[in-house]
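Note that this complex is displayed minus one protein chain, with the remaining chains in position.
Right after this comes chain A.
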Amino acid sequence: MTLLNSGPAPARDLSTGSGAPRRRPASPSHRGDGPLAWVLIAPALIGFLVFAVYPTLRGIYLSFTEFRVLTPPKWIGFANFQELAGDPVFWNSLRVTVYFVVVAVGLTVIAAVTTAAVLHRLTSSTVIRGLIILPFLISGVVAATVWSWMLDPQLGIVNAVVHAFGGDGVQFLTSREWAIPSIAFIHVWKNLGYTAIILFAGLQTIPPQVYEAGRIDGAGETRMFFSLTLPLLKPILALVLVLNVIGAFQVFDLVSVTTKGGPANASNVLQMYIYSKAFGQFDFGYASAMSLALFAILIAITFLQMRLLRANESEQA
């Protein structure tokens, strides 16, 4: 009954306008809705509190403690953060991570925009659109395992091809120069389709009249891509960029399977270092401090990106 009665309520709220300060609805039709509302949002709310809010708060607390799991945490103030500032491995990991993010996201976005534009302008085949997203459906561990076989210096098919063209074998995952570019390549291979599909959806929101007008004005496909498609795609591009940067900063599975951070820390990305500190050395306090630092970095970067791209302003509007 209550459910049925509450039907017209939103309309009335809207009609009262947003200028006046809102009061809790006092109409009889809302009386008694509270408990039911709580019951309905409880599953989501409890999940959020237990699996997001509590771990976050506890993580922040642990970053100020010395905590080795088997004995209770001991408050040590900012000692973990002081150690962090002077830890060369941490700074190296940060550099490695940024290097990975730049290479991986740069390549992903360029390749995805190209793929989406080609899909949008040249084909309407849903089969091809479906195929594009296939690598994204493969688990990261599986993709990393298969690629590490293919990139193996002795047994891999990639080096067989390199040899066939007269090149010297490349130690893709076991040399300092190649480790990060190789992992970035696997990352691009895996995430290209997903990013391309989001961009493709964005492209479909651009009205065809825009292109008709462009064509009447004598613009070619390339000109239209740079003068029409890219500017109109900006909000979606911003979203894709933010998602990709966050995703790339959090890379772990690919590194853990292919190089484990080696050789000589050349691919020891932040998540890998945090993992080995926490679950290898059971130094959860220090690992939490690093996680918090990573969290802060991600917030700052996301904020900056949104500002730089002025994502809210669509040029289409």
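Just so we're on the same page, a contact is a pair of C-beta atoms (placed from the backbone, for glycine too) under 8 Å apart; a residue touches a chain by one contact, two chains touch by 3 or more; residues count from 1.
Everything below uses one rule, namely that contacts and distances are computed from a predicted model.
When the unshown chain is looked up in UniProt, the name that turns up among "UDP-glucose 4-epimerase", "Carbohydrate ABC transporter substrate-binding protein, CUT1 family", "Cytochrome ubiquinol oxidase subunit I" or "Transglutaminase-like putative cysteine protease" is "Carbohydrate ABC transporter substrate-binding protein, CUT1 family".
Among A:Arg68, A:Arg129 or A:Lys234, only A:Arg68 touches the chain that is left out of the view. Interface residues of chain A facing the missing partner chain: 68-71, 89, 148, 152-155, 171, 173-176, 261-265, 268, 276, 279-283.
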